[in-house]
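Presented below is the structure to which this report refers.
One protein chain omitted, others in place.
By letter and in written order, the chains are A, B, C and D; residue numbering begins at 1 in each of them.
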Amino acid sequence: MNEHTIGVAPRAVQREIDAVPEVVHADVPPRMTLIDYSAQHFVERVIDDPAECEDYRKADSVTWVNVDGLQNAAVLERLSKAMGFHLLTLEDILNTDLSPKIEDYGEYLYVVAKMLEVDRESQRIRVDQLSLVLGPNYVVSIQEEAGDPFEPVRNRIRNAAGRLRRSGADYLAHALLDLVVDQYFTVVDWVGERIEALDESVTEDERGDLMQQLYALKRAVIFLRKTIFPLRDVVSTLRNIDSDLVRESTQPYLRDLHDHVVQLADRIDTGRDLLSGLQDVYLSTLSNRTNTVMKIVAVFSSVFLPLTFITGVFGMNFEFMPLIHRSWGFALSVVGMLLIVSAMLGYFRYKRWL
Amino acid sequence: MNEHTIGVAPRAVQREIDAVPEVVHADVPPRMTLIDYSAQHFVERVIDDPAECEDYRKADSVTWVNVDGLQNAAVLERLSKAMGFHLLTLEDILNTDLSPKIEDYGEYLYVVAKMLEVDRESQRIRVDQLSLVLGPNYVVSIQEEAGDPFEPVRNRIRNAAGRLRRSGADYLAHALLDLVVDQYFTVVDWVGERIEALDESVTEDERGDLMQQLYALKRAVIFLRKTIFPLRDVVSTLRNIDSDLVRESTQPYLRDLHDHVVQLADRIDTGRDLLSGLQDVYLSTLSNRTNTVMKIVAVFSSVFLPLTFITGVFGMNFEFMPLIHRSWGFALSVVGMLLIVSAMLGYFRYKRWL
Amino acid sequence: MNEHTIGVAPRAVQREIDAVPEVVHADVPPRMTLIDYSAQHFVERVIDDPAECEDYRKADSVTWVNVDGLQNAAVLERLSKAMGFHLLTLEDILNTDLSPKIEDYGEYLYVVAKMLEVDRESQRIRVDQLSLVLGPNYVVSIQEEAGDPFEPVRNRIRNAAGRLRRSGADYLAHALLDLVVDQYFTVVDWVGERIEALDESVTEDERGDLMQQLYALKRAVIFLRKTIFPLRDVVSTLRNIDSDLVRESTQPYLRDLHDHVVQLADRIDTGRDLLSGLQDVYLSTLSNRTNTVMKIVAVFSSVFLPLTFITGVFGMNFEFMPLIHRSWGFALSVVGMLLIVSAMLGYFRYKRWL
Amino acid sequence: MNEHTIGVAPRAVQREIDAVPEVVHADVPPRMTLIDYSAQHFVERVIDDPAECEDYRKADSVTWVNVDGLQNAAVLERLSKAMGFHLLTLEDILNTDLSPKIEDYGEYLYVVAKMLEVDRESQRIRVDQLSLVLGPNYVVSIQEEAGDPFEPVRNRIRNAAGRLRRSGADYLAHALLDLVVDQYFTVVDWVGERIEALDESVTEDERGDLMQQLYALKRAVIFLRKTIFPLRDVVSTLRNIDSDLVRESTQPYLRDLHDHVVQLADRIDTGRDLLSGLQDVYLSTLSNRTNTVMKIVAVFSSVFLPLTFITGVFGMNFEFMPLIHRSWGFALSVVGMLLIVSAMLGYFRYKRWL
Partner (left out) sequence: MNEHTIGVAPRAVQREIDAVPEVVHADVPPRMTLIDYSAQHFVERVIDDPAECEDYRKADSVTWVNVDGLQNAAVLERLSKAMGFHLLTLEDILNTDLSPKIEDYGEYLYVVAKMLEVDRESQRIRVDQLSLVLGPNYVVSIQEEAGDPFEPVRNRIRNAAGRLRRSGADYLAHALLDLVVDQYFTVVDWVGERIEALDESVTEDERGDLMQQLYALKRAVIFLRKTIFPLRDVVSTLRNIDSDLVRESTQPYLRDLHDHVVQLADRIDTGRDLLSGLQDVYLSTLSNRTNTVMKIVAVFSSVFLPLTFITGVFGMNFEFMPLIHRSWGFALSVVGMLLIVSAMLGYFRYKRWL
């Protein structure tokens, strides 16, 4: 499946806001951490062999296995076997080009989402695929890259008095997705700020590349739509799923999460509308500018072409010409020119052409 | 949740019709008023401690608690506890960046709506979030800012003979939402008038910023869509909700409210269509203007370039040139020029180029 | 409710096709007529006091009360009481800014529709709101303005042998709506003819205001969509309503009515598509015209600028210049100019620039 | 109903691809033919009086009555009575401005479709309305105009061994509709070929009316959409109808017919997309052409205006001027001009302006 992991859209979008074209795929070796907890007990450790997970999984306490990096397919295969995943789940975990989706395998739910992050230095949006497997009393989270944003959740688990310690695996899954969605807000706000910035400079276009900037932001919005909109359905399915894996008590939190994703979708659509409005403003600015430049040409043509013609007339070498031998000839010609020019400008002004 | 309360869209839209970019967030301390009434009795007082509400809530009479301002989260938390709200309801009340929605918590319904107001001085639309909680015999209304528009409802309650005094909490909630929707009509009409004004000046564009004005109105319409369209679903859900909190006798009033929101949606969409039509008119006006200016250039080029050439010919310093030594040479050259010009202009007119 | 009866859209649209901006609201006092009939008997009279209707309503025969003009709210209130209307029905009757809709109040159905008429003299579409109340054996029709188009229905009732005399109140309501829809055909055809007329003149634009005409027709089409499209749902609801008020035998006639409204919707959408196509044609005509004008400038610049330069060269006052003292100098320069011009024009023609 | 048979769209579209504006309504008197057949027997005759149909209808054999021309409403009324049609069916048959539709009258199904034909000589699409009435053992087909395309079906019936002879009236109706749809393919392909032809000439526009051609084809596509798309629903309703009139064994043939109509809809939409793409290409070609013409002007202005200025300088009549009395003055000025021109052209080329 891996051969078509780099497709039109993601690769294209990646490039849109930056100079560095490749997706960042740091070559960090996979790292597995395991947290096992209940209201009373708490274990946190790094594991090397996926088989170690198996005992924890069988215990009643909630087990969270987090994997950073997909480079070592063999390890993931062993993990997959230890946790009892279907072959297609393993394939999906290894395919980093999936759209967000949820699948019910009966014994567990499989969720795919994208993690976004703004790299402000390079002005890029980084994408990272997250696979979440929610079983009866475990959660496995697998990320494409090292450097996960889940530390806040870990801290909440370490805190023995927190709600997480008293809740099940489904609440843990919700907490992880909630963090992912919080990241989206940062990214969407960042794009929003760039749109605002463009809004202020749209009638100026100092660097002459405003349309390219607009296009880059359009690509970013297309990309965000593609990434975030399907999550609406994922969360919605999660809320209405007919499965014991999601408890009644987690429902309000999922409804809350759903609200957030809907809010994001709203903002993205607003961003799109604003961009299309800005484009119209920009194009009409271009037309106005052409008009202004044309008017300069028109004024100079209509004033100086007739005048130059008159000087030409009196510059002809005919032997017998009127006026040229009179002492007031020159003055008369100058007065005549002035009259012609003011008549003309007055006429234009009257016609509102200029 | 509060960290992403200021998002792309609202902030952006706010700015659109005005010079002052920030949203108006007056720093007025929260103010709580309580009205408790039934057909027979009526109490109205300012309260300091939310705990005071609890007794009123337990009584059979209808209790309306109104809170102005969200600055003091602690007070709201105590209120929330006193009224028995879910934790997520409290979070939503404090988050001023929600889209209109309705949520059924079983014991109460939670409604979010936006209150709009035109600040004619600064030419801005002010937004204020309204949270409504409808319980079996109470309504809690919480606004982002002080200065609510609910005085007419208070007067109707103070009037012992009014329908409100004889009806339940659901009718009170309807009355509040009805006022909110009435405000929308004012705002939508205001935007409509501005569109009309633009309509009359679209072919002139004295100030050269017509496209920006169009864009500002487009943003206003996008903003109104975002704010008012979801309310359709909210009212519709309220009508069809399977809950004892909404009585049969309130149904016709909710249907009426729904009609009003649909009417608003209609007008907003008409406004959008008109704006897009106006934009087309404006752009074609620009093109026409370019054409007119070009024609001036064309007329002057085609008339005076040939003439100047002829004067140039007779201005050359060749020793042996025809005509120049004849007394009628000058007159002939002038006649020739006139003929050429009229032939040319006639040809253009015939070809309908000019 | 009356304060927002004049909204963005209707007022705006009204203006679109005419010079006179206000909606025509003739100040004619309300006029009530009553027709009571069955297969055997027929009564037709003008009534002054709505209470007179009450006895007729109670009888088994079909009663049709028609009211022209909404100026006298008190009379309408009394009528409303005499017929037993809900308070909200009265409010809706007095609000002339409603969208077409149907409401089932159990004892009666309330229908709102718009009556359209072309005022060919002033080139305007006149709008009039029609409220229809269909009870078990009565129909009340209330119009905003005097001058109803219902005379043909009255004649059919006066004819003792007609189908109307043998049918119930629901068939009468159908007959009235059918007349309203027939008026729509006239209006839609009138707009269609104007589009056709534009179609023929689109490449000419003698008066220079073609885009404004296009826009006016676009507004007319937007207005017709808004007015006629909701009627589809009204008639559809009427067909499928679960109410004894609409008899089985009236069904085929309602289906026929529905077909007509669908046909109208079709034509309106076609009109919209044609207008948008015409706009594209018009804009490309503008571009073509600019091209033509530009070409004139280009031809004259490219021919006469070089020639004038050459005359300028030989017009310089250097003491020692080639050719000028030769008798064939002038002829040579002329030949040279001709060669240069023809070379240039040939090159342009070869390059297909001109 | 007849008064609004000529509406915006059909009339308008008719005109679109041709010079002759009226719809062709040949004044041929109506002609009725009757074919009555079963596996064993076959009768074919021209009938004058519709009453003759009645006996055939009552027999068990399949009866097909075909009527060409709607001019004689009285004959159609008698036919309608003889066959037992509802009054509204008769009205619909006489109204030639219907959209394709199907109606279930219980005893019979009423289908309206449009027959299309390309008149290659006049480059027009001819429209003809077809009404089909399918009863238990009869089919009545009524066409607006003489000259039906049903001869192939007649031949299949005349052939005693064919499937038609062994099948019921529903299969006959399918065969007629199939022929109608086959005609559509011819028309759609014809339009497709014209689009292809345009595609090849879009960057040339020799005659300067390319946009009008595009518009004419757009109108044709709008017209085909209006005519063919509703047939999808008609055939789909026919497939799923809950009526004894359509036998189980005819189902696969109706599914096949449905496939064809869907295929047509596909092609029409593709045609629309191609046209809109071609329009974009055309408009950008116009812009490019303007650019090219502008560049000619720019080159000549920037080269010859400075040169002419220089010749002007040395053409001034000042008594004391530098250079003019030197023998190498002229040569120097010429060299100077050449230098200036090449510097300028070089600079433009470097800036990539030209």
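Just so it is clear, a contact is a pair of C-beta atoms (placed from the backbone, for glycine too) under 8 Å apart; a residue touches a chain by one contact, two chains touch by 3 or more.
Computed from a predicted structure; not experimentally measured.
Although it is left out of the displayed model, the omitted chain contacts the following shown chains in the full complex: A, D. Checked against the hidden chain, the listed residues D:51, D:87 or D:316 yield one contact partner: D:316. Among A:31, A:126, A:156 or A:226, only A:226 touches the chain left out of the display.
Across D:195, D:211 or D:228, the residue that sits in touch with the chain not pictured is D:195. Within the entire complex, the positions of subunit A that touch the omitted partner chain are 3-4, 7-9, 11-13, 86, 88, 91, 97-99, 101, 103, 208, 211-212, 214-215, 218-219, 222, 226, 279, 282-283, 286-287, 289-290, 292-294, 296-297, 300-301, 303-305, 307-308, 311-312, 314-317, 321, 323-327, 329-330, 333-334. Subunit D residues in contact with the hidden partner, per the touch definition given at the top, are 182, 185-186, 188-189, 191-193, 195-196, 199, 203, 252-253, 255-256, 259, 262-263, 266-267, 270-271, 273-274, 277-278, 280-281, 283-285, 287-288, 290-291, 294-295, 297-298, 301-302, 305-306, 308-309, 312-313, 315-322, 348, 353-354.
Just so we're on the same page, only the chains that are shown with their structure count from here on.
Looking at subunit A and subunit C, the chains in contact with each of them are B.
Looking at which positions face the partner, subunit A and subunit B present mostly different ones, since fewer than half of the interface numbers are shared.
In subunit B, 283, 287, 290, 294, 297, 301, 305, 308, 312, 315-317, 321 are the positions where the chain touches two or more neighbouring chains simultaneously. Taken as a graph of touching chains, this assembly forms an open line, each chain in contact only with its neighbours along the path.
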